[in-house]
Each structure stands twice: as C-alpha cells, then as structure tokens.
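A quick write-up on the structure given underneath.
Excluded from the complex is one protein chain; the other protein chains are retained at their positions.
When the chains are written out, they are named A, B, C, D, E, F and G in that same order, and each has its own residue count from 1.
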Amino acid sequence: MKPKERELRRFLEDIRDGRASIEEGLRFLEDLPSKDLGFAVLDSHRELRHDCPETLYCAGKTLDQVRDIARSMLERHANLLATRASPEAYEAVRSVCPEARYHPLARTVTVIREAMEKTATYVAIVTAGTSDLPVAEEAAVTADILGNRVEKVFDVGVAGIHRLVDRLPLLREARVIIAVAGMEGALPSVIGGLLGKPVIAVPTSVGYGASFGGVAALLAMLNSCAPGIAVVNIDNGYGAACVASLINHLS
Amino acid sequence: MKPKERELRRFLEDIRDGRASIEEGLRFLEDLPSKDLGFAVLDSHRELRHDCPETLYCAGKTLDQVRDIARSMLERHANLLATRASPEAYEAVRSVCPEARYHPLARTVTVIREAMEKTATYVAIVTAGTSDLPVAEEAAVTADILGNRVEKVFDVGVAGIHRLVDRLPLLREARVIIAVAGMEGALPSVIGGLLGKPVIAVPTSVGYGASFGGVAALLAMLNSCAPGIAVVNIDNGYGAACVASLINHLS
Amino acid sequence: MKPKERELRRFLEDIRDGRASIEEGLRFLEDLPSKDLGFAVLDSHRELRHDCPETLYCAGKTLDQVRDIARSMLERHANLLATRASPEAYEAVRSVCPEARYHPLARTVTVIREAMEKTATYVAIVTAGTSDLPVAEEAAVTADILGNRVEKVFDVGVAGIHRLVDRLPLLREARVIIAVAGMEGALPSVIGGLLGKPVIAVPTSVGYGASFGGVAALLAMLNSCAPGIAVVNIDNGYGAACVASLINHLS
Amino acid sequence: MKPKERELRRFLEDIRDGRASIEEGLRFLEDLPSKDLGFAVLDSHRELRHDCPETLYCAGKTLDQVRDIARSMLERHANLLATRASPEAYEAVRSVCPEARYHPLARTVTVIREAMEKTATYVAIVTAGTSDLPVAEEAAVTADILGNRVEKVFDVGVAGIHRLVDRLPLLREARVIIAVAGMEGALPSVIGGLLGKPVIAVPTSVGYGASFGGVAALLAMLNSCAPGIAVVNIDNGYGAACVASLINHLS
Amino acid sequence: MKPKERELRRFLEDIRDGRASIEEGLRFLEDLPSKDLGFAVLDSHRELRHDCPETLYCAGKTLDQVRDIARSMLERHANLLATRASPEAYEAVRSVCPEARYHPLARTVTVIREAMEKTATYVAIVTAGTSDLPVAEEAAVTADILGNRVEKVFDVGVAGIHRLVDRLPLLREARVIIAVAGMEGALPSVIGGLLGKPVIAVPTSVGYGASFGGVAALLAMLNSCAPGIAVVNIDNGYGAACVASLINHLS
Amino acid sequence: MKPKERELRRFLEDIRDGRASIEEGLRFLEDLPSKDLGFAVLDSHRELRHDCPETLYCAGKTLDQVRDIARSMLERHANLLATRASPEAYEAVRSVCPEARYHPLARTVTVIREAMEKTATYVAIVTAGTSDLPVAEEAAVTADILGNRVEKVFDVGVAGIHRLVDRLPLLREARVIIAVAGMEGALPSVIGGLLGKPVIAVPTSVGYGASFGGVAALLAMLNSCAPGIAVVNIDNGYGAACVASLINHLS
Amino acid sequence: MKPKERELRRFLEDIRDGRASIEEGLRFLEDLPSKDLGFAVLDSHRELRHDCPETLYCAGKTLDQVRDIARSMLERHANLLATRASPEAYEAVRSVCPEARYHPLARTVTVIREAMEKTATYVAIVTAGTSDLPVAEEAAVTADILGNRVEKVFDVGVAGIHRLVDRLPLLREARVIIAVAGMEGALPSVIGGLLGKPVIAVPTSVGYGASFGGVAALLAMLNSCAPGIAVVNIDNGYGAACVASLINHLS
Partner (left out) sequence: MKPKERELRRFLEDIRDGRASIEEGLRFLEDLPSKDLGFAVLDSHRELRHDCPETLYCAGKTLDQVRDIARSMLERHANLLATRASPEAYEAVRSVCPEARYHPLARTVTVIREAMEKTATYVAIVTAGTSDLPVAEEAAVTADILGNRVEKVFDVGVAGIHRLVDRLPLLREARVIIAVAGMEGALPSVIGGLLGKPVIAVPTSVGYGASFGGVAALLAMLNSCAPGIAVVNIDNGYGAACVASLINHLS
C-alpha cells in the first residue's frame, strides 16, 4: 500500500467515523492542489531523479545569485553541478561549500558529497579537434557526476579518418556515443555510418566566417545521411550528457 | 454553491452516512484523473470558453479529416469556426452540417447555431491595403463568432496617411485595434503613435522580394517605436481576433 | 452642436459682424496648424497620456544626452522612466533630479514625483527562469509607474510544470498576464492553454547556441498553438508593460 | 574462435604447409581491400544490421529508379522500407514485389517477408496535433519494421495539457519517447520535464508564417530547458525511429 | 501673396460682405478635410502627381478586384499602369478600357489616354543578362508612362566587361541610371565606379542555390564600394523607375 | 586639339617620317595599357570628381595606415573626408595635417583647404530619433564637404507624426531627402507618401532584439509601399550623402 | 606572329609608306574602342576560350529566347552547351540544330560539331548518393564538352565509408576531383583528408527540413577542416566543371 493511498484511506475513515466533518473534508479536498492525486501524477518521476545532482547554469547570473542558488541547492541535494562557470563563479560556490571542485577546461564546478554508483557500461565521448575539448569535457564531467563510466576518444576528425579507424574498437563497445564537432560537423555521420550505436551529436561553435557560431555544424548533423543520430544544441555538452546518461542507465 | 462542490459534498456525505464504502471512496478518488480537483484546476477555465466555438484549422488536413473532426466538434459544441478552408473543405463541413456558411475572402467556414451575445464595445480592424483583406476578414469573422462587435477601416496604409487621419474618430472609440499590414508593416506604429489603445498587429505575407513572405512586416511591428503594440504570427488573423476578443470581453 | 463647430461659427460671425478684421481672420486660419481641425484630430489623444511618465531609452546615448534629455523631460512631466540605464546613466539622471531611484536588476531609473493612482485589477508577470528576471523586472517597474497593481510569479518554467500549476489561482485572477521566457519559450503556450486571459509574451535573449539571442523563443511564441497570445520584441519588458497597462486600464 | 580468425589461421597454415605459394599469399593479402582485416574493422558492424530492412528514400527519384533500387535491395534483403513514397512510387515497388504494402498517411511502403522479433519494451510516439500524424506514422511504421513494440499517444499538445497528463502512465512505462510537434514545438520540453526518459524530438513543418517550415519548432526543441532531449531533422520521423530503435534494442 | 492665401482672403471677404452665409462658411470649413489647411499640408503634393498614372499592383488580387479597381481608377485618371499583370489580368483591364495595352515581357498593362510630356534628359536602364529583361522592361514601361525619355543598354554583365565599356558614352549622358542585375549583382558597383551619376540598383531574383531569390544580389548592391548607389527591392523595376523619374524630373 | 590627340599625331608622324621604326611603333602601341585611348574612356569621368574630397574609411585600419593614407591623399587632393574615425584616428590625421577638424558625433574627420561651392538647392536630412543622430551627422558632414547646402529635421519619428507634419514645409522645398531611421524604419514610407521628392532611406542599427542590428529597418525601407524611395546600407550616412549629392548637383 | 600584331604592323607600315595619311591613322586609333589595343588587353584571353562551347542557361528563358539565342550562338561557335534545359528547351534547340543531343538526367543539351581534343589527365566526379546524380551528370557533360577525360565514382557517401575507400586508387590518379553531395555535405572533407588533390565541392539541394535547399551542405563544405577544398554554388555542376577544366588543362 503506497503512502498516498494510506493517507487517503485515513481521510475517508475520518469522515466515515465522524472524526472529521463534511466541511473539514471539503477543505481537505480543496487543499489537494499541493498534495493531491493529480499532482502525484505530475510529481512522482522526480523521485527517480532524487540522486541526481541539481544543476546550476551560471551564465547570465550574478555571483551573488550563483552563491545563493548553490547554497539553497546544497541544502536539499548532496551533489551539485554548475556549468558555464567562470573561476569567479567557482569561488562563489566554494564560499558556501569548500569541497567544491573546479574543472577549468570544462568550465564546470562539481560538488560530490555522495557519489552515484557508476554504470558498468560506458558513454564514449569523441571529438573532432582540440578546440572541441571544452564542450567534450563539459559532457564528460556531467556524465561522470550522473554516474556513468566515461571513455574519451579525442581529436579524430574526418580530415584524418585513419585516426578514427584506429579507435573503432573502443567505440564499438560503448553503449552510447557523444560525438562533438565544430566546423563542418561531419564526425557523427562517419561514426553513425560505421557503428550501430545511438549517437548524440553536439555541434560546437568552433570555426569562423560561414560557420556562424556552430550553425554549419548543427545543420550538418541534423542532415546526416547516417541513421542513429540525434542532435543537441550548439556547445551543449551538458545536454548531450543528460541524454546519454538516461540511455546508459536504461536497464 | 458550485456544482463541483455539490458533487464533492454529496460524496463525503455518502461516506459519512455509510452509503459508500471506504473502498468505493478510494476508487472515486483514484478516478479523479478524469474529473478530479486537480484537473478542476487545470480545466475550469475551459468552461469560460464553453460558449466559444470549437476551431478547426483546415490546412494540411485531408477532406475526410476535416469532415470527421467537424462532425465530432459539432456534437459537443453549438458553433464551429473552420479557418484556412478551401471551398472543398467547406463542402466537407457542409456535408455534416447544412447550415455551415462559407466566407470566401476570409477562407473560413462558420456554423452558428447559438450565436454569442455581442459586446457593446467594438474591435476595430484596420488594413493598409487591398491585398491585406483576406487576413483582415479572417480576423473579422473570428471576432464576430466570438461575440464581438466589429468595425472595419480598410485601405488606410501609411503611404497615404490622410486616409488614415480621416478615420481616426472611429478608431478612437474602439476598445482594441487589430492593425493588418504587409510590405513595410508601418501601419501599427502610426496608429500606436496616434491612439492610446492596445493594438494587435498582424503582419501579412503581402509583398515580394525582400519582404520574405511577411518577415519584413513582422520585424517592423516587433520593433515599433510606438508603445502599446503586440504582434501575432504572419497572416494570423484568427490569432489576432482571439487576443482582441479576450481584451474586448474584459469586464 | 460640437464645441469645435461652435468655435468656428463664432469665428465666422466675428468676421461677418466686423468684430474681427480680415487680417485677424487670416491669422486665425494660419494658426490652424497648431489647433486646427485636422491637427486636433492628430493631437488630442496625447492628453490621455498626459499623466504618463516620459520614457527615456538610454542605450546608445551618451551620458550628456541622457542628462540633458532627462532634465528637459522633467521640466514638462512629473514622472520619468529611463530604461536600459547603466549605473552611470542613473548618476546622470540623479545629477538633475536627486529623487531619482535606481532599480539595478531592471536596469531602470524612475522619478515619481506624482504617483499615478493604482488600478484595482492587476497585471501578473510570470517568468520561466532566474535569468529572465531582468526583463521581468523592467516590465514590473514599467507597469508600476504606469499605475498598475503588479503580481509576480517567478521561476515556473515548463520543465517543472507542477510549480506553474501551484500558482494558477493567482494567475487566474489577473486581468492580463505578461509571460517572460527565453530558451524554447514555451511558457506562454502553456499559460494560454490553461487560462482564458490575454497573454503578452516576452521572449528573452537567455540561452546560447541555436537560441540566437532570443529568436528561438520569439518564434515559439509567435507560433503558439494556444489562443490569446500576442508577442513583443525580444527582451522588451518595457513594451510588454505598456500593452498590458493599456489593457489593464480599459474601463 | 571467430570466423575471421579461422579463415586467417587456415590461410597461414596453407602457407606454412606449402598448400599455397608465396605469390598466392601476396595475392590473398592484396585482395584484402574487399575482405581484409582493416575493412573487417570498417565493415563488421553492418552484420548487426543484417536483419534490418534496407531503406529507400523515394523523394527526388524517378519511378524507374525507385523500381530498380527496390528490386536490387530485395535481392539482398528480406525486408524493405521505402519512405516519402507517393502512391505511384508504391506501384513501382509493387511491380517488383507484390507483397509490398502501402501506408498512405505515413507515405511509406513496407515489404516484410521475414518480420523481426519484437522487443518486450516499447517506443512511445507522442504528437501535439492532428497535423503531425504523417510524421508520427512514418516513425511508427519505421519503428515497427525495425522490430520495436510501439505505443501511440496522439493529439496531446501543450495548449491542452490535461490531455497529456491523462496519458502520463503509458508514457512513463516506455523505454524511449518520440515526441512529434510543429508550431511552437513545446511538447518535448513538457514531456522531458515530467518524465526521466530519453526523448527524441521531431519538429514538423506544420504551421505557417514565422514557423518557417518547422524551423521554429526545431529551435524550440534544441533550446529546451528540460534535460534528456535530443533532436532530429524537421519531419524526420524515419530518423527518430532509427535512434529510438537503437536505444530500445540496447541490452 | 500665395494662391492659397488669396483663396482664404476671398472666403473671409465673402463672409464679411454677406456674399456667403455663416452656414456656407461652416460647410466650407467642414469641407476642409479634403482641401483644408491641415490637409493642404498633407495633400498638396499629390497635385504634382495629378498627371501621374494611378498604379495597380495586380499580384494577389482576383480578376474581379483588378477589373473593379481599374475601372474606378480610370474614372479619376487619364492614365493607368498595372504591374505584375498576367494576360488574364490584362483582359480584365481591357474589359473596362479597350485602349489598354499589354507588355508581355514587362508583365504590365498601360492605359495612356493623355500622354505626359517627355523629358529632354533620359533615364538609362542597364541589365547584366537576358534573364533580367522582365524587370528592366517593367522599369522601362514605368519610366515611359511617367514621362521620361528612356535609353536601354542590355546584357552588359561584369563577366564580359568589354561590352559595358563599349556602351559607356551612352551611359555617361544619362541623367540617372537604373542598373538591373541578378546573381552576384556586381553591375551597379562597376558602373558607379566608372560614372559620376546617381545609380538606382535593382537586384533581380535571377539565379539559383545560394542566390536566395535575389538576396545575394541585393546584399552586393547594398555593400557596393562605389559611391552613388541606392537600392530598391528585389525585382522592383517599378520602384526603381519611380525614383529615377523623380530625379529625372528635378528642375 | 586635346593632348592625347597631339601625342598620337606626333607618334604617327614619327612613323611616317622614319623617326621611329616599325618595331618602335609596335612597342609604343604595346605600351598603351598605361596611357592608351581605351583607358581614356575608362578614366575620363574621374576628372568630374576632381574637386571631390578623397574619402578614407578608417574602420579596420591601423593608426599608421590611417596616417599614411591620409598623407598620400592630401598630396593629391585639397580636401579629405575620413569616416568611422575614432578620436585616435583623428589624431593620426592631424599629425600630418594640422587643419583637420573632428566631428565627434559623426565620427568623421574633415580637411577642407579649398571648400567646394555650395549648391543653391538643399539636401534635407531627417531622423526618426535621437539615437539616429550619428548616422545623420555623418550624412550631413559628407553632404557639406561635397558642396551641398544641408537642412536638418531631427527627431520626427512616426510614433509622433504631428512633429513630422509641422516640418513638412521645410521638407517640401528640399531637392532630395535623406531619411534616417532605426527600429521599424517607417519614416521614409511616411515621407514618401507625403512628398513627391526622391528619398534616400538610411536604416540604422538602433534597436535591439529582433531589430537585428538594423535589418528590420532595412527590410521595411526596401518594402516601402510609397514610391520614390531608394535605400543604402545600414548606418551608411556617407553613402546616402553621396547619392543625394549627385542628385542635388544635377543641372 | 599573332593576328593582332600582324594587323598593327600592317597599319604602321601603311603610315610609314604613305599608304595611309596621318588623319586616317588618327581615325584608325580613335576607332580602337571597338577593336583597339586596350580591348586587346581586355579581350585576348577569350581566344583561349575560342574552342570552348558557348553556354546557354535555359532556366527562366522562354522557348523562343532559347531557340533564338541558340541559333545565334551556333552561327559563331561550333559547339553549344545548354544547361537547365527541359525537354521542351531541347526541342527548341533541335529545331535550329538537328544534331543537338539531350542528356535527360543532366538536363543539358549539347551540340558538338567539332569535338575538343581530350586531356590525358582526368577529372574525377564523385557523388555521395543517387539523388546527387543530376548535378554530377551536369558536371560530367560540361567537363566532357570542355575537352576533359572524365571518371565517375558514384554513391560513396560518408555513411558507408568503405565504399569510398574501395575507390581511392581511381581518385588518387585524378588531376582534380569534383565532389558532389547534399544533406550534411561531408564527402569533400573526407576526400580532402584522404587525398592531396584539389577538390571542387558542389553542394546539392538534396535533402529536406533543415537542409534548406542545400545550404546545410554548402556551409559544411565552406567549413571543411580538410585543406584543398573550394566550393561552388548549390547544384552548380556546370560551374564546378568549368573550374575543374581550367585546372585540368593547366600545362
């Protein structure tokens, strides 16, 4: 018997047995917007995500806001992930939580007070070039804090496809692949053509001129002729890791 | 006492008086997803819209779909508004409802079996040019079936601003103004600068070349330097009339 | 007989009866550009806005321009609203008006020497996330100085829809709702689907990558499938408040 | 011992034992481009896809091309999926394979001569509106022929969010969700906020004006503030089903 | 003493001397919306354009609308120019005015019952390629009916610059030059660099792929590094001729 | 007899009289690319522009380049106009020419050592708002140094159209009008509708959000429904003045 | 001795020997604008292209224009290439030249009355998919008529990279490679990474949704991270072949 059912049963018994009046019953029911059945429906899955870290997107927030939100999150959760965090934002988090750790390349802050158990299967994170590293590292840090084993395969862009081929065995064993690329964004297509794995493609804003801050790569990925590819926003390493983690945790 | 409250009170009395068992009570509450309090919260405003016509957007639907959806809507509602309706779509609606009427310029079908009471105040619909008429008429038909008095002021584009000035008295008495314009889309700015009324601006796809199917007018309206202007999608006479009707019905 | 007609009749009688000379008559007619029939038509509504504050858009103006325009406005008007104002712009205004007040989050300056009477009904301002606050606050400060009661409902984005549902009662009592959201801009659609109120949607430039500085949110709002939504420019909290105020003041 | 290893061992033994000359050995190795180790690396995963249907994208192909490619594919594969197929394209396929079946709403042709075993878990396909059905059906037909159990939840767009809430239990049990929406494209955000499942979002070209043929929905989905969402190309029901099938088949 | 003043003085004397009654005076003043001082200001320049033809833009109008608008225009004006006119639109005009003439390449209809006097100076119209002819001819027909001498220099695109050089003497004598070009739109830049004349540049939608319906040419013209170039909308031969005619008629 | 003709005659006489050999003659003709007849054709109009100032576009140039180019220009020309000039660029020009003058609002430097004679007719420069001043001033400084009388009509945007109407008499007497506006860019349309003068429209990058750095105004101007309007690049006050000057100087 | 030199020498000899007077000599030189040295400079390279076919772009031309231009071209040239030619356009050409040949897939017409000598080296034309064939064939027909040996490697898109690897030997021997691809346009990057040859990349409009008629492929190619790639317009097989032919003919 689920707790919700028990509470409702007790309420009905109170009515039946006269411990509560009809008026009290009506007030109880009126009160349901905050604890009712309907919202049980709405809310229940959040428990699945209870052991997830809260996430704090720092860009566009003042240092005061970062500090206050971090403190408030850390009161309710053991773990915290702050993305797009400058060194100053890191200091703001650290001022309320000394065990916070900074990942400068990924520009993320992590607080891990209760590490999630790691999966047996792993998420592979592949990049085309050195400049894609910050996005890939954001994905890696995110996937790690979400409890995933992570394998990295960096700098295997399609202009030197032999480097990619050398790493295929590692990629073949991954459960899901995050492919990070800027410029022409061809890497996910080639991987998708070589491997029968779900590929989460992340365009990066690496490039100049007609790369339009990652739009060229984004369009290439959306138009991939290889099956099995889905795309997240430009530079969204965090988002890619969220999807990949959900996939990697599927039983 | 509202009907919902009466039903709940009766339910509680049944429990109290033993006419219903605890198990029946639980089943009643479990059943709430279709009629519960929570969804009373979600659903209640729809009663406000009970005397509204159902709306059927015909574009991209087969004639069979149009006919079936229309029939199903007309079982639950007295009135129907079908937009972007070709003459063939009209025939499809008429086959299930002979009193359907077609407005060829507006490309809409209306079924009015129980006309809404008209407002005392009116919605003014203003157009810049002759080619904006279809969109303006869609707005007019929509506003009418939603129970609004409508006044039309057509062909008063900014390239001949004296025509607009001649019609200011009528516009000044409107409760809300729908301003429809294509090409450079300047009409709402001029009206907004002359009158202290809410203006719902509707860009139309009238124009060619760098009008980009109405984008030029849309951008002009979004960037209006006159206060009091809000914008709906290109050619969306229906949407403009919905907002205007909500405003015109405010007590 | 309308006042204007009476004035003109008296003028003609003065000529006829010799109380005014031909030269005086010509001067009267020459004077018409400032008080004639045509321009009475053009000008009269501005009196409606007489108790409105003058508005000064500071972006792209030098501090000297800000100070001079503010001084000039404050000679003619009791109240002043300066938007997109840096702290330095605030100092420029304060140098000519010590009672100026700065709202740092909203980046606005207000001078209220003769507060407008507040409406009984209120404008609700809803935001999706913390990063939308500056725009929402600009709307709030604007609506306030324009004489509106304001209620704020912040941080109820669609990714956690239960938070929005909790606040529906407050929203349901609003006369008009300003919904502020960046990223995917879905909040106005959900509100428009739940409530039969006019919704003024404000896209914000919050986001990155393919949010294109708020364009993604703008397009989402323009394409909303919920009726009753009209849109203002990206980050235009001021403009949203102007429309909402006009609606809220409708008698 | 894998077959490849066995073949190589036999080859080496032939050399050792004189059954093959050095010259024959060199020719064997020269021949490797079509069956060698390197390309074993490249090719091996295709065996995973051996029981997959071949896919034929009909748009932009002549009927003769469709017929010839279909015939050639059906010589090598038991099953065939033809997408974007007009009724005429269907006839072209049927002329070489009488058991071909047409799905008019999905505009696909299927030949299933050796049905894949269905998964125990299912892919849920959700649509916002009736006009999204063709894309959803393309996804459904594709997922089915790829061996997935499929559940459909149609017409639950965010403008009437109570309909979606009613269907949450079904969605919660899915292994992966395909969310199909045009216009403002908010459906995946709301689902992603309510459920901890991977969501493959498919923007559709439903809409007009500033929907720009699905771009508005695409951008909304890429910018979703809910975690767990990845996106495929506009109207790409086929592509969404491919990713979802890979995820659903993960052991 | 200006004519307007004389008219007003006479009017006042008529009142003073009893030649006009007060009622007649009021009617005179009431009449001012069409000829009053205020609107004299607004309206007077239209007299300059009195001998101009009325213009009827046919695209997006029904044949009935074309016929009715043409009839109405021809009641007030001697001459008519109908642009973007299909052969059917021409028939519609001819049904109310048998002397209408059709210019198939220009897709225009002209009615010239009272030809304007031609200027001594001429407008030169230059095109880059054969495909630009329809736009150039629309400009030529428009300039002609507006009373301009016209000289045409066709097919002198920058890929064969010797052809252009051969025609420089004719261009040098023009008062103003209309330069029509699609594709890369370089012609106005080269002409502007060679000649010290005002150049009205008209981008055409000639081209394919990344010409984006004339946008490439439009942008090239707006970014011309040669001084003396101003641009009209894509394919807007009519608009170019209007500006050129105003310039050519300057005394 | 023109110098060129004299030189050629002498050359022919040298051949005829044996003072030059056939081989020398061929070399002379081969040499013509730098001084031949053909290029007389190409070059002659530049003499028309001899009394024009040289123009130096400073943006994207180093201070050294600015100084060197200015020095070189001032050796050949009496007058110089430097646009997009920072105060530092001004100092660079002044270091080689002490009489250089800086116009901070227009961000231009002028050197006028031999002022051009002013035209009797004038160019009117009209702006919508205060923020358009820098562009308008660039146009004014440019028109002035090019020898034009200039009249300025500032801050008459369409949101307060009475201010524009007050200034119509001045505009009506202009030979050509430069209309400068950002945001929705409607000013040229209204002016073009009121006056039969050539209007050079200059969009400015004033605005935010969906103004896209002046694109909204640019599109509005290109799509103007008023005749007689041609457009230059965003913020291109210099270019507008060049066209206007050419028009104003037409005899 | 080139013809031009011979003519000039004869002219000088006529002067020297008195067969022509000085006045006749001056007239000869004045006449040079149509045949002079300057234009020898401008024109001389066209002789290189003398044995090139004239090219006729049929799109947007009437059948009469096609026929007349073709006839006129064939009077001056032995060979003709007509691109974007419908079957009707082919008939128009054939009506003036019975030996015209139609290439339906390439949509081109060729007239080869005097075939150019073929190069020893060859141009390789590579396509990603079947749908790219029309563009590839246009390139092939163009390269052929321009006198190039051509080798075709079709259907080797990056989603099945083993097919490309199998064909590398043929590609390695090419002098220049034309790589044709739609969708994500990754093929040129992969080829450019594998081979040290100039690659002319041709994006095609194959694809749907966010391929934007070939823009996705175009951007990918412009942003290629592999060196040695240059790009032509979308679907411009003709243009690619022109560049490739110039490269292939370099001695």
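Simple rule for what comes next: contacts are C-beta pairs under 8 Å (C-beta built on N, C-alpha and C of every residue); 3 or more make two chains touch, one makes a residue touch a chain.
Since the model is a prediction, treat every value here as computed from it, not as a measurement.
Visitor: What shown chains does the left-out chain touch?
Guide: A, D, E, F, G
Visitor: Of the residues E:N79, E:T142, E:S211 or E:N233, which one touches the chain left out of the display?
Guide: E:S211
Visitor: Residues of chain D in contact with the chain that isn't shown?
Guide: Its contact residues with the unshown chain are 5, 8-9, 12-13, 15-16, 18, 22, 25-26, 29-30, 32-33, 36-39, 41-42.
Visitor: At which residues does chain A meet the chain that is not included here?
Guide: Touching the missing chain: residues 130-131, 161-162, 165-166, 206, 208-211.
Visitor: Could you please point out the chain F residues that touch the chain left off the display?
Guide: Residues 33-34, 39, 42-43, 57, 59-61, 65, 69, 84, 203, 205, 213-215, 218, 233-236 of chain F touch the chain that is not shown.
The definition used in the following text is that only the chains that are shown with their structure count from here on.
Visitor: Which chains lie in contact with each of chain D and chain G?
Guide: Correct list: A.
Visitor: Which is the least count of steps on a path of touching chains running from chain A to chain F?
Guide: The least step count works out to 2.
Visitor: By CA centroid distance, what chain is farthest from chain C?
Guide: Comparing chain centres, G lies farthest from chain C.
Visitor: When the C-alpha atoms of chain C and chain D are each averaged to a single point, how far apart are the two points in Å?
Guide: Going by mean C-alpha positions, chain C sits 51 Å from chain D.
Visitor: Could you grab the centroid distance between chain B and chain E? Build each centroid from C-alpha atoms only and quote it in angstrom.
Guide: Centres of chain B and chain E (C-alpha means) sit 40 Å apart.
Visitor: Where does chain G touch two or more other chains at once, residue-wise?
Guide: If we look for residues of chain G contacting two or more partner chains, we find 33, 39, 42, 161, 209-211, 215.
Visitor: Can you tell me, using the touch rule above, whether these chains form a line, ring, star, complete graph or other shape?
Guide: If you draw each chain as a dot and join those that touch, the picture is no line, ring, star or complete graph.
Visitor: According to the definition already given, which pairs of chains are in contact?
Guide: Those chain pairs satisfying the definition are A-B, A-C, A-D, A-G, B-C, B-D, B-E, B-F, C-D, C-E, C-F, D-G, E-F, E-G, F-G.
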